[in-house]
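Below is a structure I'd like to ask you about.
A single protein chain has been omitted from the complex, and every remaining protein chain is retained in its original position.
Moving on to chain A:
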């Protein structure tokens, strides 16, 4: 079977700092993959590129294919990317719901990518779409809050609404960017359960970035670890051991601190000298 997500030679540079180096990744249909790594290792950047929310470098930027269709090549988004996104559900760390709209309305926004543009623009959702949205809400256990404003919900509830939005969207691939990083343990567990259920029962492909390795080991069979913008490990979560994790997080953290300090110091003294002269 062909890969659902295929990333080849992805390079991304922010200003003068390169975030992703010649990154390659392939995800098969129905997989649930954890993307782990220290902060700044490039996991969120990679995920944003998959949904075409960010563009890779113009020269030698590589290419991304999702569901057999090109999302971007050499820093240029596919002209049809807005329609492609309908198949790619995206869960954000900060939920990104529209606060002043109702929960139901937020879930209905998931239909926008699949309905005629004029009808979506006027916000005229059909009763079939409303039913689908209610079913999605029911699945995440929030049907009774459908008419409340999104802003009145707790963080964990908001994240479940965001998942309902992706369900209503009927996305084939779900990308979740730190979905539980701002949640309490109980909400985090619920959100991960729902994502795992969507993967198991509906056979959707799920890629989730996680800070907490224990969650990765519990819910995902495969883990991809990034370090400094490169794939550091790609394999079964069973084979992750404390020694490896220490290498992935601890050492990297220290090194980055040291480096940042060293890089800053000469520049600071150069600045001071320039000021003294002026």
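The rule we apply is simple: a contact is a pair of C-beta atoms (placed from the backbone, for glycine too) under 8 Å apart; a residue touches a chain by one contact, two chains touch by 3 or more; residues count from 1.
Keep this in mind: contacts and distances are computed from a predicted model.
With the options "Xanthine dehydrogenase family protein molybdopterin-binding subunit", "PadR family transcriptional regulator", "Phosphonate ABC transporter permease" or "Multisubunit potassium/proton antiporter PhaG subunit" in hand, the undepicted chain maps to the protein name "Phosphonate ABC transporter permease" (source: UniProt). Among the residues A:2, A:28 or A:94, only A:94 touches the chain that is left out of the figure. Only one of the listed residues, A:6, A:43 or A:85, touches the absent chain: A:85. For the chain missing from the display, the contacting residue among A:10, A:71 or A:112 is A:112, taking the whole complex into account. In the complete assembly, the contact with the undisplayed chain comes from A:120, out of A:29, A:75 or A:120.
Residue positions on chain A in contact with the hidden chain: 51, 53, 82-90, 92, 94-101, 109-114, 117, 120-121, 123, 162, 165, 169, 268-269, 272-273, 275-276, in rising order.
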